[in-house]
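With one protein chain held back, the other chains of the complex are shown just where they sit.
== subunit A ==
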Amino acid sequence: MGQEGDAVLTPTTEEDLADIVRGANGPLSVRGGGTRGPLPEGEAVTTTGLTGITLYEPGALTIVARAGTPMEEIEAALASENQRLPFEPMDHRVLLGTTGTPTIGGAVAMNVSGPRRVQAGACRDSLIGVRFVDGTGTIVKNGGRVMKNVTGYDLVKLLAGSRGSLGVLTEVSFKVLPSAATEATLVLDGLDVAGAVKAMAAALSSPFEVNAAAHDPQSGKTSLRIEGLEGSVAYRTDALTKVLTPFGTVTSIAGAGSADLWRAVRDGQAVAGEGDIWRVHTRASAAAQVVADAKATASLLDWGGGLVWLRVPEGLDLRARLGPHGAQAIRVRGTGAGALPPEPPALAALTDGIRDRFDPRGLFKAGLAG
């Protein structure tokens, strides 16, 4: 673990960062805001000296920022023009009880995507450009500032969610979207997990543009969000209520109450507490099986069941419990099993080959453990 009080290298330019990487003699412990818990072993380097929005063009739905820019600065700039990041990134501090300031680069490195992922896509879907320093200390750019771009290979996607294993991000560009004028949430009460997954599938299969669907097994509440122009939200609330009525009594929450509810889902509040935290990506129709097999202390379904948050006793190997449904189980906090699931040999050969070529000296490998 990186020790308190160690000198943290804080480059303020891409070139300085490249020099640090080129000159490194051993593992680097790269961090953004450090909000995701224990930091990897190695010489500490932070991106928090690489800050600032470098371009924001509301008329082109584009924002570009240096990787260490605090998330709240990005969100405030967008809000001033009535726009937002489509993918609704979570704040890990709530779930993990950590401190620090989330950065935009951190969100990209982990492909952090919240409830709206089910409709508007993940962080990687909004990401349209990156600059990074790879493990040889070379500065690389890919993508750019336009939202349609197929020029060369899409390393933008490859970098998103790569956990810093291919390089240190220095600048990221996004396609953004207009904020919604209004929102409303419809709530079903008392469904079991299987029933909730069915109800969420029915809602997401309707034409009423449900953009978030979550179920909290503790409270038994299933929530579905609609956003848009005022008249449209009113219309779709009625129409969706009809779709959901076969599943139970539907109540609705508007405005701030709705926003609070989804902030809690986004941040995984329902599974916060003592123990290990896992997230399982699964086909939604298998979510009930995942919850049943996990026998977790607490659980939460997001993305219509495509994402299952689980809190289990410390050190438990959840993947062993889940069998094939645990193929995409990620340990977010805890010890024991690796954070990332093992990959089948042919896939692992590709993944390892790419990591080795972008980081031939293994400088960034420590980050994968946490």
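Everything below uses one rule, namely that contacts are C-beta pairs under 8 Å (C-beta built on N, C-alpha and C of every residue); 3 or more make two chains touch, one makes a residue touch a chain; residues count from 1.
The rule is simple: contacts and distances are computed from a predicted model.
Missing chain, UniProt name from the options "Carbon-monoxide dehydrogenase medium subunit", "Glycolate oxidase", "Cytochrome bc1 complex cytochrome b subunit" or "Ferredoxin": "Glycolate oxidase".
Remark: the omitted chain is touched by one listed residue; of A:60, A:79 or A:292 this is A:60. The missing chain, though absent from the display, is touched by one residue of A:174, A:247 or A:303; that residue is A:303. Summary of contacts with the chain left out: across A:51, A:98 or A:149, the touching residue is A:149.
Although one chain is not drawn, the whole complex shows that of A:22, A:242 or A:283 it is A:283 that touches it.
Summary of contacts with the chain left out: across A:48, A:162, A:185 or A:258, the touching residue is A:162. Between the chain not shown and the residues A:36, A:117, A:221 or A:311, the one that touches is A:117.
For subunit A, the residues touching the chain absent from view are 57-62, 81-82, 111, 113, 117-118, 121-122, 124-125, 134, 138-142, 144-158, 160-162, 165-166, 177-179, 181, 197-198, 201, 204-207, 209, 228-229, 231-232, 235-236, 239, 281-285, 303, 306-307, 328-330, 340-341, 343-344, 346-347, 350-351, 353-355, 357-358.
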